[in-house]
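Missing here: one protein chain of the complex. Every other protein chain is in place.
Naming follows writing order (A, B and C), and every chain is counted from residue 1.
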């Protein structure tokens, strides 16, 4: 691509990368590697594995709730400088995660946050009217369900442990992983059991 | 001016005016008249007259502080639907006017507000750090001076009655009018006595 | 509405740019927008609270980017569209109640309600939940929260309430500074004590 073909913003990024390479701070290969990792290796599947393990192994779940960082290390997930706090949905209690000041997010178990999580509409309203926000995601909670919002303003990162849905009794860990989607670990969705796989 | 010469915004204004004229709500002559009035008749000179009168006529000042709207009506200034509240600077007390929510302003005595009065920097900080704001206007108040900010959020409009500066003893009302500038009636300036006219 | 227009107490908007001897209108179109807004309002197409509600309804980034009269233009276009079925001035609907007697008097201690309504309000966010002292009693004036949405013409007393800087800004408040805000009666609750 010639320089003329670059948009202004692409040109700025290119200039910045060149400058940092020149300074010896980074190499372009390292940049490639980070991009590759986030596009291929680090994503919500990691979190889904954590959740499915917690659903099938009560002792792991206990350790996960007591010290999230240590528990996910057992699954090979490392999180330098941050602490994972796992919050559990219970009958009558729903958890929702937001970062009103920027967009803190447990990227080491969920990958990079979706655009809506970083957007002003979500950041502004999740703390003020969580039920209205949940409705926009199609989640309608009973009036009696308590809603706990976690505004992640420091070095803690929150992962919602959704309630294991009925109809999944006897499923294997691998089968369970498939129904834990990203939004259910942020709190903006509930795990769905697809009709076809219900016996 | 042909339509092609108009900027986008001018074209929008022209379209809007045409539409309102078509609807019979306004005539272009009325629009011309309003613009003319604000460019020629309604300006800070009106407020300066009010202030100079208050400086020279203690009974008028009393009436002005008690009921601003009624007092300025004596000078032929009418203010439909609004009320004028005059706040007096005293030794050890300084007043400053702002409208944080929009840009309410006593236009009937000061004309239309300057750009800075309507700007986010002034609206945001005048209530939080009035002394820092005053310093940006070159007004340094003694630490012992009390600062009262008036956030004009309803149908009251505030006019600051500055303290009559020393060195103006015996001046005529007309001479005093000349030293009352707009900012001194908002509270972001103090009336200055020019060196050359001091005896 | 808790919007970006509610600027009191913010920082980060840069220095105050003071232009000496600026013209009344920066461009000719500003004058026409100003006049059109005033005339359309006086002819009864909309009221002042509807005008403010419409300006505040702009997208936040656009509100902050736009110049003052650009906001007016955008709001006026929207109001004209909103009122496209307007057929002429009508007598205003009757008041929602008789002229009310003020509940508070000068020197009463009052607290601004902590409210976060979806609609228009003239209670600035920085004053909510804060305690102050009634300094002046005025009105009645129509409650903007209803009038802005065509929900009724409710006259209410308005109070100038004085809040100390320490009450408003806590650790960053300063002795000898205060802000007085004009607040409708339903924005306030009484406290037991007078000063």
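The working rule: contacts are C-beta pairs under 8 Å (C-beta built on N, C-alpha and C of every residue); 3 or more make two chains touch, one makes a residue touch a chain.
This is a predicted model, so every value here is computed, not measured.
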Touch with the omitted chain, as defined above, among C:10, C:54, C:147 or C:180: C:10
Where the missing chain touches chain C, by residue: 1-4, 9-14, 56-57, 59-61, 64-65, 113-118, 128-129, 169-172
Missing-chain contacts mapped onto chain A: 9-10, 12-13, 16-17, 19-20, 23, 25-26, 30-31, 33-35, 38-39, 43, 83, 85, 100-103, 111-112, 114-116, 118-125, 127-128, 130-131, 133, 136-137, 143-156
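Rule of thumb we're sticking to: only the chains that are shown with their structure count from here on.
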Centre distance in Å when chain B and chain C are each reduced to the mean of their C-alpha atoms: 18
Centre distance in Å when chain A and chain C are each reduced to the mean of their C-alpha atoms: 40
Rounded Å distance between chain A and chain B, as computed from the means of their C-alpha atoms: 54
